[in-house]
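Note that one protein chain is taken out, while the other chains of the complex remain in position.
Let's turn to chain A:
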Amino acid sequence: MALLDVRDLSVVFKRKGTRPFTAVDGVSFSVEPGQTVGLVGESGSGKSVTSLAIMGLLPKRGAEIGGSVTFSDTELLTLSDKQLRDRRGRDLGMVFQDPLSSLNPVITIGLQITEVLERHRGMTRKEARVEAAELLDRVGLPDPQRRIDEYPHQLSGGMRQRVLIAIALACRPKLLIADEPTTALDVTIQAQILSLLSELVSETDTALIMITHDLGVVAGLCDDVNVMYGGRIVERAQRHDLFERSRHPYTHGLLQSIPRLNAPRGEPLTPIRGSVSDNIEWEQGCAFAPRCPNATDVCWSEPPELKADDGRMLRCHNPVAIGDAVTEGAL
């Protein structure tokens, strides 16, 4: 039994006077206990909206959510606000991209952690304070006894992100969703945070959904990777399969277009033509067709389905041939 089962999730934003905008469309995936799953995509691919929908953090008005999200046998989408609040923070934790705007600037970091502990684990303030210091120590904040009384602005970006992780893990959630947790950080700090995350996740057997645009982050961390484009999953595979034999032209193109540290220099990159457009249409055909080197007539007239193929899920009429799929830089 999967810990989290997302079935046919769709999010449509509606606003008076404008056409409804489908941000997420028919997204299905599941997460096993202790598993790390990646959601990769560029801006506008719907990866963040997917995570907000799972957490019930989208506004009630203006966003129409369809499908189902089952978390250990409970349907999350139909829970009341109160029931959801009870779950969030206890069973589900979330780490956001920008640690400064997700921490309250006028409350000490210690209080922001103890708040969670008092509410969800029923601790007294004294107990919670001891536990908070321990949590801060575990996420690698130096001198936690003193830092616990400091305010977010007194910490550096990397340390703030550690505090957020401490808050998210305070109640030992079964599932942690990390939305671009290292994008705002420098590369050496990113390495610290990523290794901290994977260490904590494997220690506590927490499942992790990693949302990022950085394929490098996914390559080292995730078991299963979902690649999203225009609100839909276009390819899903185990990480080795995905990176070594990408089949969807989008995944393939992305991997070909990024400069790599380990590739020979001097050759021009192979970019994907065009750019991500705002109004992506899946109704008429494949949304990637305008940018796809493999596009044929059928791509323009018939939306492809997500089908099992070659040990993976693939949404494409003309996938990259298996022989060509080896990305050269990777070898």
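Observations
Following the convention adopted for this analysis, a contact is a pair of C-beta atoms (placed from the backbone, for glycine too) under 8 Å apart; a residue touches a chain by one contact, two chains touch by 3 or more; residues count from 1.
What we mean here is this: contacts and distances are computed from a predicted model.
According to its UniProt record, the chain left out of view corresponds to "ATP-binding cassette domain-containing protein" among "Acyl carrier protein", "ATP-binding cassette domain-containing protein", "Sugar phosphate permease" or "Phosphoribosylformylglycinamidine synthase subunit PurS". Touching the missing chain, out of A:1, A:187 or A:321, is residue A:187. Looking at A:113, A:178, A:201 or A:215, the residue that reaches the missing chain in the full complex is A:215. The chain not shown here is touched by just one of A:69, A:136 or A:272, and that residue is A:272. Although one chain is not shown, part of chain A still touches it, namely residues 42-43, 140, 142-143, 147, 153-159, 186-192, 194-195, 213-220, 239-240, 243-244, 253-255, 257-262, 265, 268-273, 275-277, 291, 329-330.
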